[in-house]
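Note that one protein chain is taken out, while the other chains of the complex remain in position.
Up next is chain A:
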Amino acid sequence: MQYVAAKTADEAVALLAGHSGTARVLAGGTDLLVQMKSGMVEPDLVVDIKRIAGMRDITPEAGGFRVGAAVSGAELGEHAGVCAMWPGVVEGFNLIGSTQVQGRATMAGNLCNASPAGDAVPSLVAAAAVARVQGPNGTRDVPIRDIPAGPGRTTLSKGEIVTSIFLPARPARAADAYLRFIPRTEMDIAVASAGVSLVLAADGTVESARVALGAVAPTVLLAEEAGKVITGTRLDDETLARMAAACEAICKPIDDKRGTIEFRTRTAGVMAKRAARIAYDRAGAKA
């Protein structure tokens, strides 16, 4: 195996694009090193992107924030601006692993590892966040929901890397939230999860909403109907019940030791209802 700490994104892209064997990008390494240890992947090239300028920076941009691909959970959680604007994005990402894992893990890594249960991804989909992708043919901006292709697979082409994730600007009366179900309080993988981002109108009703569901399909789902159901409402019980039903309608989970199809489906709706309520209260508190 060859290890290269790339100095520029161009160098990383050229190395990955020009390599004929198994190559992997190293950001936080909290998935990659585990996969290497277990023999799941035996790369002959590992390209470390942490020493590329800008990769560890959180930069205000167009009223939102650009988060470098190598920013760790601990670093994002300490950023007051991002925590105030996108609390649901931060809480989803910060749920991953232990304090030690948070010292290294990255959102871009969680996205590109492409687990359907990745805790950073539903909030990013709900936030309409955008990944900046650099490759042999230049740079393109890709909505987060279009990156995962299925468990362990992405839509990135050979030589392409995510260099940053953009969290867009939003009005003052807006907030997001993320909830997952696990059978204990820490250090586990989501059985079902939901991220909700919403904007309130001046009269306190929901002006617009995006709902995303995790661990209930091969990729994170954007529950468009659920978002429409709560728009124009104040999240009364009847509305939330219809929203949960809209979530359940699109779930296509697997049956495994951590949860049955029925349990995951039902739980995704419950998580979405509760996350919507939290996001609504957070947005209201800002008004």
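By our rule, contacts are C-beta pairs under 8 Å (C-beta built on N, C-alpha and C of every residue); 3 or more make two chains touch, one makes a residue touch a chain; residues count from 1.
What we mean here is this: contacts and distances are computed from a predicted model.
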item: Chain left out of the displayed complex - its UniProt protein name, from "Sarcosine oxidase subunit gamma", "Sugar ABC transporter permease", "(2Fe-2S)-binding protein" or "NADH-quinone oxidoreductase subunit B"; value: "(2Fe-2S)-binding protein"
item: Selected residue (touches chain absent from view) among A:14, A:74 or A:217; value: A:74
item: Residue among A:9, A:25, A:46 or A:229 touching the omitted chain; value: A:46
item: Absent-chain contact - pick from A:17, A:36, A:83 or A:142; value: A:36
item: On chain A, residues whose C-beta touches the chain left out of the figure; value: 1-3, 5, 26, 29-30, 33-34, 36-38, 46, 48, 50, 72, 74, 97-101, 103-104, 185-187
